[in-house]
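Dropping a structure here in structure tokens format, bear with me for questions.
The complex is shown incomplete by one protein chain, all other protein chains being positioned as in the whole.
Per-chain numbering from 1; labels A and B assigned in written order.
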Amino acid sequence: MKLWRKPLDAEQKKPPHGIVHILIERCKGCGFCITFCPKQVLEASTDFNRRGYHPPIVKYPERCVDCGLCTAICAEFAIWTTPDQESEKVMTGGTGEEQ
Amino acid sequence: MSEATVNIAGLEQHPLDDLLRVDRIPHIWCPTCGLGIVLNSFLTAVRESAIPRQDLVVVSGIGCTGRAAGYVNLDSFHTTHGRAIPFAIGLKLGNPQLKVVIISGDGDLVSIGGNHLIHAARRNMDLTVICVNNFNYAMTGGQFGPTTPQGAKLTTAPYGSFEHPFNIPFLVDSCGATYVARWTVLHVRQMTQAFKEALMHSGFSFVEVISPCPTVYGRRNQLGSGLEIVKYYKERSVVRNDIDTRECEITYQGPIVVGRFVQKQKPTYLEIMNQFLRTTVGEKFVPYQGPMEDGD
Partner (left out) sequence: MLTGAHFLDGDHACAEGAIAAGCRFFAGYPITPSTEIAERIAQRFPMVGGTFIQMEDELASIAAVLGAAWAGTKAMTVTSGPGFSLMQENIGLGVMTETPCVVVNVQRGGPSTGLPTLTGQQDMMQARWGSHGDYEIIALAPASPQECFDLTITCFNFAEQFRVPVLFMMDECVGHMTEKVVIPEPDKIRLVPRRWYRGPREQYRPFKPEEDGVPAMVRAGKDYRIHITGLTHDERGYPVINAECQNWCVTHLVEKIRKNREKIVIVDEYQLNDAEVVVVAYGISARVAFKAIEDARARGVKVGMLRLITVWPFPESKIKQLAKRVKAFVMPEINLGQVYLELQRVVGGWAQTRHVPHCGGWVHDPKDIFEAIMESAR
């Protein structure tokens, strides 16, 4: 979302940051997490897991906002996010550009 | 900037792992099948609903969806084709404290199990039914069924199915179900919310979930990959809460009406039974005492 000015409370209101956890051996390569992540955090790996699928890798870990969609949409219970308590991310326009 | 964590299985635990039989993961469902997502949603709803875990029982029938009972780390029963609902009724009446959930497929619940479905809805049995609708009999290789939209090609309808399918929400609504909802598998948050509402609902609650079956239904109709099918279902969905269930028909690759259609409170079977017997039998009435205890 492109904002035309910086919100007045941008310092107080910070979007959450999430840490992505992936159990690569459980993944069956369906691609749902990669496709539906609203922040395009994930990408298909070029490596294979033991079963021959390409599990996701976290391409842009700083973009993750712990929305939980990948957690909810994974049919294999292979990916989930946890909140990252210590991050210092300031809200800007666009997708995850650091201030 | 934090690093993401990538783990080999075993070093970390998925938040729902304690509700899963992890010794049976990975499950048998195909990649891009919607059933894993339904299971995920269901277990999330279980966790969030705070129903005592020991009271929760899952009963399933035969079919791909029927395998769900084998993956939940709860008391679970994988019964015969179409008979999950009466089995569940036996469980519920045998121990009214149990919260019994039936997770089964469209063929199991609406075809061979159709009779039991309508009677359970009629009686407003305090059960929760999750019907995963993938429009065919997938486990046996893709035969058509009473939910297959007209025109779809399947192995026992090689020229296309010409039968008019059920409008399942209308069916159960007309029989007396008191909570009826439908979502597609991609509506994860709404689906989880619907499961929660259905679990907390007292009476016959029914949630239909439209799920992709790329390996069988999709392949036999050249609908593309699972990702394409599921995106298509989501795009074609129209949210219409509280709509008349007559409007919920699904045509082949047509719009899919989703939402919570029915939510009302009516006395459940057990409430009616106990009150009625108390009134008619009078002082001699002895209510059911519950299951045998360990000493009996």
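Simple rule for what comes next: a contact is a pair of C-beta atoms (placed from the backbone, for glycine too) under 8 Å apart; a residue touches a chain by one contact, two chains touch by 3 or more.
All figures in this text were calculated on a predicted structure; none of them were measured in a lab.
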item: Touched by the hidden chain, restricted to displayed chains; value: B
item: From B:L98, B:A152 or B:V262, residue that would touch the chain that is not displayed; value: B:L98
item: Given B:V57, B:L109, B:I130 or B:V207, the one touching the chain that is not displayed; value: B:V57
item: Positions on chain B where the hidden chain makes contact; value: 21, 24, 53-55, 57, 59, 69-70, 73-80, 82-83, 85-95, 97-98, 115-116, 119, 277, 281, 284-289, 291-292, 294-296
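FYI, only the chains that are shown with their structure count from here on.
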item: Intercentroid distance (Cα basis), chain B paired with chain A, Å; value: 30
item: Chain A-facing residues of chain B, complex; value: 1-9, 12, 14-17, 20, 25-27, 29-37, 39-41, 44, 186, 188-189, 192, 226-227, 230-231
item: For the chain A and chain B complex, residues of the former touching the latter; value: 17, 19-26, 28-32, 35-36, 53, 57-58, 61-62, 64, 69, 71-78, 80, 84, 86-87
